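For this depiction, one protein chain was excluded, whereas all remaining protein chains were kept in their positions.
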Amino acid sequence: MEIGQEIYTLCDKLFPICRSITGNGVRETLILLQGVCSEMTIHEVPSGTSVFDWTVPKEWNIHDAWIKNSKGEKILDFQENNLHVVGYSLPIDANVTLKDLLPLIYTQPDQPDAIPYVTSYYKERYGFCMTQRQKDSLPEDTYHVYIDSELKDGSLTYGEILIPSTEGNTDEIFLSTYVCHPSMANNELSGPAVAVYLAKWLFEKKKRRYNYRIIFIPETIGAITYLSRHLPVMKDRIRAGFNLSCVGDDRTYSYIASRYGDTLADKAAKNILSFHYPAYQYYSFLHRGSDERQYNAPGVDLPVCAVCRSKYGEYPEYHTSKDNMGFISPTGLQGAYDVYHDIIEALEYNRRYQIQCLCEPQLGKRGLYPTISQKGSYGEAKKMTDFIAYADGANDLFDISNIIGISVKELLPTVARLEKAALIKAVD
Amino acid sequence: MEIGQEIYTLCDKLFPICRSITGNGVRETLILLQGVCSEMTIHEVPSGTSVFDWTVPKEWNIHDAWIKNSKGEKILDFQENNLHVVGYSLPIDANVTLKDLLPLIYTQPDQPDAIPYVTSYYKERYGFCMTQRQKDSLPEDTYHVYIDSELKDGSLTYGEILIPSTEGNTDEIFLSTYVCHPSMANNELSGPAVAVYLAKWLFEKKKRRYNYRIIFIPETIGAITYLSRHLPVMKDRIRAGFNLSCVGDDRTYSYIASRYGDTLADKAAKNILSFHYPAYQYYSFLHRGSDERQYNAPGVDLPVCAVCRSKYGEYPEYHTSKDNMGFISPTGLQGAYDVYHDIIEALEYNRRYQIQCLCEPQLGKRGLYPTISQKGSYGEAKKMTDFIAYADGANDLFDISNIIGISVKELLPTVARLEKAALIKAVD
Partner (left out) sequence: MEIGQEIYTLCDKLFPICRSITGNGVRETLILLQGVCSEMTIHEVPSGTSVFDWTVPKEWNIHDAWIKNSKGEKILDFQENNLHVVGYSLPIDANVTLKDLLPLIYTQPDQPDAIPYVTSYYKERYGFCMTQRQKDSLPEDTYHVYIDSELKDGSLTYGEILIPSTEGNTDEIFLSTYVCHPSMANNELSGPAVAVYLAKWLFEKKKRRYNYRIIFIPETIGAITYLSRHLPVMKDRIRAGFNLSCVGDDRTYSYIASRYGDTLADKAAKNILSFHYPAYQYYSFLHRGSDERQYNAPGVDLPVCAVCRSKYGEYPEYHTSKDNMGFISPTGLQGAYDVYHDIIEALEYNRRYQIQCLCEPQLGKRGLYPTISQKGSYGEAKKMTDFIAYADGANDLFDISNIIGISVKELLPTVARLEKAALIKAVD
């Protein structure tokens, strides 16, 4: 729980910042994340850069915004909640009638008390978001609408943490999360906050078989931008990857499969979740919605899936002002951290093992088997003989765990004992 | 419904003709079918011709038949129902006692009011068919039994329609149906009647990727005869084939799998039926019974399955006088016509598509994606992104339809839009 609390505190600091796909909110966020993991590097990609089928957009920054009624009272204030402004709104300073104001206002009619999260990245417009209840109660009046923003050439900003293998391998594990959402907690401060604490732990590990590539990007355009710069090396090196999003609440665990659900990442995620939280929600790739869309695109074909707590799009608070710091919790964050921790540990130890003798080894002479034989007396030894029976050089740890129904975590001491006795050997 | 009505009217004209596996009934039938599709050619294969393990039999024709009692009253009359005579009966003109008459009479004891359909193609005999009820009531008497038929060397007759691809391909779609049953409606006037209207529609289509081979044959011996003449070219060219039989009633839809249920024909039939009529009856190849027996024989190995309404052998009226014009209907025929129409259209458009950029394309700049982003606003665009996600050059349209749960018919406009935007390309 200690780490869950630290992650929660970090989220709390990040919450008020108004992030978007570009701009100073992203930069402030990355600097706070560097506070946890100083090895993060920050990168800027100029507006107008071509990235596959897309173009890096103009940079957007906002300083203030409000609507005042004719008495000069603020009836909506960006300083109170940055969801009140449609993301990427152009500046405006004008007096409008109620009739002209209404088309500028976005609400979530099926959730009349929530301010929706709305953006217009690729078409220039301006707009405000408020609750349906407030919109319904607006009287005839002259309103002063004001947005102090600027949209101009600048750059797209992202963070990157590269953690080297201690064994000189080139194989990589990939984690991706995003830093482009304004004040919402589960989606999406939980992702970058959990990811940066995983990075910190990985740096502190004494042994790392894999390299780790962990990126903090704006969603979609950031993933596309990053891929446009690194795809060949990523295809060559990444063995398993995960998109971290919505990892902060307490309700459930979810798994979103890769395009065909058959990668090493899927195998690891399904195995760990099936022992950690067997009632986890399964979502096929048809329910994707975050950057796994890009990582799994045909031709990109990276082995990336996702493990969430309550998945984006599947909880009512999603993309509204209700996804606030009360929706996530230290235990929720800790739970997700633990699952990713276990997935990574399992991947680190995952090998194909081969038994080193013909027939079953004589475990008894090594003190690994009871010396007296009577029915019902083989409990612990059974785990070992089952492991050995499938240690045929073709199965990896996940395969054996799935076949014999024992978690990888619980198998690791068995593996260590057998390796020490020189009875098995990694053969991959 | 218009076409269903036309097909029904055609069946009605064909119904009274006494067809068998050879003879003038087949010829008359084919000439009436030529009235719908004049491109049909008619072929004659002489009796005695060796066709694989079989021999084309003698030609059988019948002019009249009856049984009279001693008062000279016709108690059974071929002119009233041609099922009254066992198919391929030799001529006879004799007076017999009741005791001698009874062994000549075939009934369907479990359906005492139905005249059964009985044949004896390969053993020379004569016989009459009547209801069990009539047989049970026959009094002691002297009966005059009379069959005016002839069985002599002649030929086996079949019709063939070949419709060329408009694109110069050699690949073929194959339809087979049979014209050897006397007065029964679902099995089998519905098959040739629906097939000839499909042929008419295919000739009228402006674009045909495939060639079409549509044959109207006597069952079993006709299929074997046709295969003995055309097998090498058929094996080379046919990509999907269907045996049309029992396509006229309103009760259900049925699908009979090919030998292993894994051909393109099966894929098309299952996909179309699963959206058109999800409650369709599935039959494995063990429930085959028509010419798919020959097309799927080991060594023949053509990709042929069948879609029926109520499948032969599975409805009580089958092979009796109850399978009459009241058992089939314009809506029943239209339904089957529509399913075959949709199967063929889907096959025509079925390609392997490959997305033409890395990562998701920017649909918004092409007017294919909403410019404002808010939860619940992606309905139409979702179909497009799902299609693209699986357009990896390995999946064909049926695969993608099956994966994303949208019918091929509904996908076609999406495909057209994406092709027009140069975002996907057929790669097969």
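Labels for the chains are A and B, by order of writing; each one numbers its residues from 1.
The criterion applied here is as follows: a contact is a pair of C-beta atoms (placed from the backbone, for glycine too) under 8 Å apart; a residue touches a chain by one contact, two chains touch by 3 or more.
All values reported here derive from a predicted model rather than from experimental measurement.
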Touching the hidden chain, out of B:I75, B:L231 or B:I372, is B:L231
Which of these, B:K123, B:K152 or B:K207, touches the one chain of the complex that we don't see?
B:K123
Where B:Y8, B:Y106 or B:Y353 are the choices, the one touching the absent chain is B:Y106
In the complete assembly, which of B:N296, B:S310, B:S329 or B:Q356 touches the absent chain?
B:N296
Would you indicate which residue among B:F15, B:W54, B:F275 or B:Y349 is in contact with the undisplayed chain?
B:W54
List every residue of chain A that touches the chain not included in the displayed model.
354-355, 357-362, 364-365, 371-375, 385-386, 388-393, 403-405
Determine and list the chain B residues touching the chain excluded from the picture.
52-54, 86, 106, 108, 116-123, 125, 220, 223-224, 227-228, 231, 259, 285-286, 288, 293-294, 296-300, 313, 318-319
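Operating definition for what follows: only the chains that are shown with their structure count from here on.
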Could you work out the angle of the rotation that brings the CA atoms of chain A onto the matching CA atoms of chain B, rounded to the nearest 5 degrees?
120
Rounded to the nearest Å, the gap between Cα centres of chain A and chain B is 55
